[in-house]
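Let me give you the structure first, and then I'll get to my questions.
In this view, the complex is presented without one of its protein chains, the others remaining in place.
Labels run A and B following the written order; every chain starts at residue 1.
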Amino acid sequence: MLRFVLRRLASGVVLIVVITAATFFLLHASGGNIARRILGQEASEDTVVQKTHELGLDRPVLTQFGDWLSHAIHGDFGASWFTSQPVSDAITSRLQVTLELVVGATIVSGLIAVALGVLAATRRGWIDRFVQFLAVLGFAIPNFLVALALVTVFAIHFKVFKPTGYTAIEDDPAGWLSTVTLPIVALSVGSIAGVAQQIRGSMIDALDRDYVRTLRSRGLPESRVVYKHVLRNAGGPGLAMLAVQFVGLLGGAVIIEQIFAIPGLGQVSVGATSQGDVPLVMGLVLATAIVVVTINLVVDLLQGFLNPKVRLS
Amino acid sequence: MSPLLDVKDLVVDYPVKGFRKPPFRALQGVSLEVEPGECVGLVGESGSGKTTLGRAVLGLAPVTSGSIGFQGREIGRLGRAERRALAGDLQVVFQDPYTSLNPSLTIDQILTEPLIARKTGKAEARNRVRELLDAVHLPSDAGQRLPREFSGGQRQRVAIARALALDPRLIVCDEPVSALDLSTQARVLDLFQEIQARTGVAYLFISHDLDVVRHLSHRVAVMYRGQIVEWGAAAEVTVRPQHPYTKRLFLAAPVADPVKQERRRAERRRLETMEVSR
Partner (left out) sequence: MTSLRRRLLRNPIGLGALLFLVVVVLSAVFAPLLAPHDPNTANAYDTLSGPSGKYWLGNDSSGHDVLSRLLFATRLSVTLTAETLVIAAVLGIVLGLLAGYYGKVFEAVGSAATSLLQALPAIVVLLAAKSVLGPSDFAAMAVFGVLIAPAFYRVVYSAVSAVRGELYVDAARVSGLSDPRIIGRHVLTVVRAPVIVLAANIAGISVAISAGLDFLGLGDPSIPSWGGMLNDGFANIFTQPLLVLWPSLAIGLTCVAFALLGNALRDELERAAVPRKKAVVTRQTAAAPIVPDDALLSVHHLSVGYPTANGSMQTVVEDVALTVRRGEVHGLIGESGSGKTQTAFSILRLLPGGGRIVGGSIAFEGRDLAGLSAKEMAAVRGKKIAYVPQEPMSNLDPSFTVGSQLVEPMRIHLGLSRADAKARALELLARVGIPNPRRTYGSYPHELSGGMAQRVLIAGAVACDPELLIADEPTTALDVTVQAEVLDLLRDLQRERQMGVLLVTHNFGVVADICDRVSVMRAGRIVETGPVRSIFADPQHEYTQSLFAAVLSNTEGEGVVA
């Protein structure tokens, strides 16, 4: 088990390094004169050259990346080129907000999806068709449209929730709930659809297995067969799907935060990328990659718990 | 005269998944030969390596060492192109008639497949397909239909027809009747015998069922854990087995006669207690 974790951890670290390296080289291969962009069109050629030197951009890209990496390992991710704010400061507080949304949406969609998937697989008939119809719609409609509809109806028309802004949970739990509910719902719709479909499919698949007949032949109550045995076997694929959805939610949050004016990673991302703020973009990519790798590790561990074959191999 | 198929000291290793795990040795130095027009039966239980031997002859399993001679030529390590040239003389009938025919192709398309490779003309191919269907006793209108419209026995006839398309000298038959019902099995075995009598084709006939092998083979090899433990004339090996494993295998198969089966069971249990006490 420990070896399994260590191996996963090592491959995660490799993945993070590869991603950051690829991003770094792409950002620097873009050509465009970065110093000129920072200083604006009016700056003189001399100041541009000086700024380029100051940022270390006149060195070979490989040296620059090595430099960035060694600093990053020591927890120094540099400072924004435009605001000079340290990257770690710009990211950490916002990362927490984004994670609140994404983790909230993952929990909500996991719970609802399991309920819907089990219902559809065991009852079949019209319930099944209804769940599948919802799943197709939920999968198809982009989450920003869902968000716009929610804002229009619940925030602007009925004024039940706040249309924009964010209140920290430690400041005011009720206010927090009023600001994050709509974004979480908007984010969840799509992943509920995906995970429910997956659970339904693998439940139906598992219900058809020989061992289910044998378990029934032993006189186990149907609820035990379904919730203990079938659901556990169908859980693995469902969990894998939830992990895929988590990555998707992380991306979806960028747009949703924009709509609800929530100060999460999304806002920084949009700002940093349209300006070409390399240190900040690097920090964002690194933070996202670390979150994704961590989630995948957690899911792998849970898979090992569900499926003895994974655990023992 | 040299044998048609001459396998010498054949070793096949399958790589095992995982870092630095030693490969799995499926065949550990197997030798056997098949004469033209002969049927050699290959008996063994699952994991004995009998299927691997057949696949190695067909070029579908990796040869680690040893040699496979066919018509006096080494075929153990041929390239893809040379392998293709061999198709006319060396053919196969697989166990499962359900997965050995592509479900989306008609019987005609399946049977013309080997002919395409030979660049046979269209009209000629059509005639040949009719001949083949006739040879395996399928109606000539069978060609338009899909495999799923046929029973297991009929599908196996299609697979046999496909193997016959290029008039091969040797057909590797990998458990060709194991998936069939008893009465169908008997009829398909008759067909194998009839074809051999007419065309003089040789069979390497792989089966787990001693009765089937005895019914058809001239010589029999018994495989156990990647080795041939007994090899000789069918009448000898299947009637008076010498190796303890062959004896056990032989007595383990129940016969369709309650009186005799009771005697055999007693015999088997006696042999087992003897082995344990030894």
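Things worth noting here:
Methods note: contacts are C-beta pairs under 8 Å (C-beta built on N, C-alpha and C of every residue); 3 or more make two chains touch, one makes a residue touch a chain.
Remember, it's a predicted structure, so these values are computed and weren't measured experimentally.
Screening A:23, A:64, A:80 or A:188 against the full complex identifies A:23 as the residue touching the chain left out.
Annotation for chain B: contacts to the undisplayed chain at residues 45-46, 58-60, 80, 83-88, 90-92, 94-96, 99-102, 104-105, 113-114, 116-118, 152, 159, 162, 165-166, 181-186, 189, 208, 210-212, 214-215, 238-241, 247-261, 263-265, 267-269, 271.
Residue-level contact of chain A with the missing chain is found at 15, 18-19, 22-23, 26-27, 29-30, 124, 136-137, 139-142, 144-145, 148-149, 151-152, 156, 208-211, 213-222, 224, 229, 232-233, 244, 247-248, 250-252, 254-255, 258-259, 269-270, 272-278, 281, 284-285, 288-289, 292-293, 306-309, 312.
Keep this in mind: only the chains that are shown with their structure count from here on.
Centroid to centroid, with C-alpha atoms defining each point, chain A and chain B lie 54 Å apart.
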